[in-house]
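Only one protein chain is missing; all other protein chains are in place.
Naming follows writing order (A and B), and every chain is counted from residue 1.
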Amino acid sequence: MKKFEYLKPHTLDEALILLDQYGGRARLIAGGTDVIVMIKQKEISPDVLISLQEIPDLDRINYNGSLSMGPMVTHRAIEKSEIIRKNFSALTDAVDVLGSVQIRNVATIGGNISTAAPSADTAAPLLALGARVKLKSMKTERTIPIEQFFTGPGETVLQKDDILTEIIIPKPLPNTGSAYWKHQRRGALDLPILGVAVLLSLDKATVTCSDLLCTASPISTVLHSLEGDEVFCKEVRIALGVAAPTPMRAIDAEKLLRSKKISDELLEEVAETAAKEAQPRDSIRGEAWYRRDMIKVLVKRMAMKSIERVLKPEETVFPVRLW
Amino acid sequence: MQDFINIGKRIPKMDAEEKVTGKAVYIPDLKVPGMLYGKILYSPHAHARILRIDTSEAERLPGVRAVLTGYNTPPIKFGFYKDNPPLKANKVRSFRDEVAALAAIDPDIAEEAINLIRVEYEILPAIFDPEEAMKEGAPLIHEEHLGGKEKKPTNVLNLPWRLIAGDVDEARKNSAYVAEDRFKVTWVAHCCLGTSGCVAQFDMKSNLTMYSNTQIPSLAQKDYLDALSAMGLQGKKVRVIKAMIGGGFGSKLDTYAYEYIAILLAHKTRKPVKIIFTREEEFFATSPRQPAIIDIAQGCTKDGKMTFRDIRMTLDNGAYTSWGATTPSVMMMPISSLYKVPNVRYVAKCVYTNNTYSQAMRGYGNPQATFAIDSQIDILAEMAGIDPLDFRLRNANTPGEVTPQNFKINTCGLRECIDVVAQRLDWRQNRGRRDGRGFGMASMIHVGGGARVYKSDGCGTIIKIDDFGTVNVITGATDMGQGAETVIAQIVAEEMGVRVEDVVVTHTDTDICPWDVGAHASRTTFVAGNSARGAAKKVKEQLLEVAAKSLGESPENLDIRDRIVFSKNDPEKKSPLGKILRATHYAAGGKMVMAEYFYDPPNENLDKEFKGNLSVTYAYGTHGVEVEVDKETGQVKILKYIAAHDVGRAINPMLLEGQVYGGATMGIGYALTERLILQNGKVMNPNFLDYKMLTAKDVPNIETIEIETDDPSGPFGAKGIGEPGLVPTAPAIANAIYDAVGVRIKELPITPEKVLAALKEKTNLK
Partner (left out) sequence: MKQTINFILNGEPVSVEVEPHLTLLQVLRDKLELTGTKEGCGMGECGACTVLLNGKTVNSCIFPALEADGKSVMTIEGLTDGQGHLHPIQKAFIEYGAIQCGFCTPGMVLSAKALLDENTKPTEEEIRHGIAGNLCRCTGYLQIIEAIKAVSGQ
């Protein structure tokens, strides 16, 4: 492997100074699961790595309705956070199937989005959850919506001297559920063929149902057997990974659903629209036509899952398979 | 049934403690004093002329000890077609072609130096499709290779695989139903968790010691000797020492360029040279399973009796030739002898392309052929309106049968296997609903009593007993994790009346161990087991003879149990083994208790028509699967998996189950997820993230059923089971998918894309 120096600043300021000093010759390293692999594969060759591990508090998770996470929060910490599982389920869905336990133990959310791989599993959920990110350099500090963060495959607005210091997820509206589906070829150690995240806020959290088995049946049946009880979508965000050069929102699809009465047919149309908005391409990991087809299937399923999570909040655990 | 003490017991592997504590030494763990590290430069093109190689900069890098190319090394050619030099000169024919190699004092320097070698190429037109490569005017991979009657330059190898029995054309005319299809199978990788590697070392007399992870120590020894001859080192000796093997599965059944490169570098530098593959190299520079295009037709009578099987295959040989090109010889086995088919025709062609070349892999062609055959059995059964279960039972092989390839079927538990699978799946209740859930089965035949693919199918064993009663078994067999060592110890312990703990098995050194043709064809338990049993019998006779003298009893009245020699008549007359041994060793005119035995099974080489009784006995089996197919995404989930095998006898059920679990899991990967993706000859997924072998989250629970037919020729009745576990997996799954959603996928792996595309096509047709 290429040789490099390894620096371990103890404060954020120190890190910012070092970054400024070394400029393009340095790289930040968080868990290193991308950086070290990229160096080994000769994709990058920094002279200096600046580790964020010794800086206190960058791995904090704060919750007071909204959620604030330091960039050094590991996927494993997210996986285990009951607060996140309950309130920001899409994110839990994503880290649950990210890499392996070993990877999740060290890999961080900050690293995941900073690498900005089109396949980054936390990107779509963060888009769906309406996250904002805080970036800091010696000179400036700014907070931007995550939509503006990604600029291309492997590219972000991060400048050479920037550090991502915080990820903020706003407090969801009442009666909100979210879900992420990583469409993959095996159960672990896989990158998504497609990632689909949906967040839905409903106008109510309980429904009366003609069917006695209501609680047991799948949500599609529930939707059919609603007894005059209409459910409206108050807010929706649909985000797709590996469907375009960057993680993307399906804006047109969202528009179609926002403020509307939710029905099976409408969700189908929404999913179709999302598929039209996407620009998937062929790669060895999946073909464009299949990705597009899966958007149609999975956007609907994730919308259903989100509704289910509002109506049946006790079932927060995500099933391994949907059918 | 006999009462066994050691046979049929779930005895842990003898090397398990070493492995579970991290003490076991594999090649990467090995350090030899003064050792250098070798590194190889590969071609960046699929087909190109080498115009110039400049190694001067690499040579100048401090720490580099030698740089070699095809231009400054002797003309070694290896592989069974002898078309592959370790370092290529003039021309590269695939991305895995070795262009230069070097040795340095540490791996980092070696890597840095390899990047300093400059090579100029002139790119040549390349060809990646074997059917295109056969056409007139296609770019030639080996210009000097001549073939056909006219001896013209061609990409078609001179390996006319051809098996004909009965009259296929006539049988076809008389068939009530005929199915005709094209199946395709692609490259898959062995994915041994330990990557390949070796350490080559010369002594002062230029004798070579190879620390290796080969599956074929004796044959590798010969390959290396040939190489030494080509290097001008005639008459020198070669010693092969096996380290622990981090997985074999056929991948180490041939020697590779890197081994010769290590030898050349070691010779040049007079220092030990180690080469260890990276995972990326393991994926693109070792040889995967042989791909094939399979055109198959089978027919049956009105009532479902099979009439003929007619198969034409085109094999992408890649740029060089290894055992992949001989897989048709094994494919002949299921083609001629899986189910009763009176008329058989099979022809196969191997064609050079600029792709990677293939090798042996668990099943050796059998899984490829069986995928086509047993998928099509379901198609044919449907045409005839017969339940595929009944169809299989109607055509199942039976003991005493002589198949069209002249296999003499001994014991045969196929019918029992089919029955038990049907029963466990509740077949008659469940099948045929087309509701997204489906049931499928497929069967297999494999050699179970050795395979005479070389002139000999033999294995030698030496047994000696030391002063303290420890039984040293020195065998030609190879243990690559499958548990050969343990099974041999069990067989010897049973035969001799000692405990398994008293047996030490040595199998790692050609200077010590007797000859063997290698760990292939699921032959080790059968051949090495019979060999060990033979030696154990002889040594026991000697023991009882010397014991007879000291105990004053005739040898016939003596027996051994738990290391004690005792008289069957007079329980007072007994003595521990060690004591008897010491008495013989220390006596005036003493004697050593030791025996050797060479077992070469009474099987036959295939004749010119590729017929003959290849194996002493045959292993049969049937797998049954229940799947669920997601009609919207095309994803397939396995809900239930039954693997029934006629194993002769389970010498160690725990190890046997391990072979079946491992085989079936590899088979499920073959069926659903695994493939080496080659684009214009380049492996696009040389890593574990993109090559989808199954993880612990993906394996279904597999139920194994052992049918014990107690084969008279096997050691304590056992047959081979190393490969069978993965042979029928893919067709069983394909058949279950068809039963679930009515689409027939004829190309592996059965990806969600293929299932979904087929489902869409089906709805469009409606």
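A few points about this structure:
Quick note on the criterion: contacts are C-beta pairs under 8 Å (C-beta built on N, C-alpha and C of every residue); 3 or more make two chains touch, one makes a residue touch a chain.
Because the structure is a prediction, the values reported are computed rather than measured.
For the options B:Ile5, B:Ala24 or B:Ile105, the residue in contact with the chain missing from this view is B:Ala24. Among A:Gly99, A:Gly177 or A:Pro247, only A:Gly99 touches the chain left out of the display. For chain A, the residues touching the chain absent from view are 1-6, 8, 29, 32-33, 36-37, 40-41, 49, 51, 53, 76, 99-103, 105-106, 187-189, 320.
Counting over the whole complex, chain B has residues 10, 12-13, 15-26, 28-29, 190-195, 244-249, 278-279, 480-483, 654-655, 657-658, 661-666, 687-689, 693-697, 699, 701-702 touching the chain that is not drawn.
Everything below uses one rule, namely that only the chains that are shown with their structure count from here on.
Centroid to centroid, with C-alpha atoms defining each point, chain A and chain B lie 44 Å apart. Within the complex formed with chain B, the chain A residues making contact are 1, 183, 185-191, 284-287, 290, 293-294, 297-298, 320-323. Listing the residues of chain B that touch chain A in their complex gives 108, 628, 630, 632-633, 635, 637, 673, 677, 679, 684-685, 688-690, 692, 694-698, 751-753, 756.
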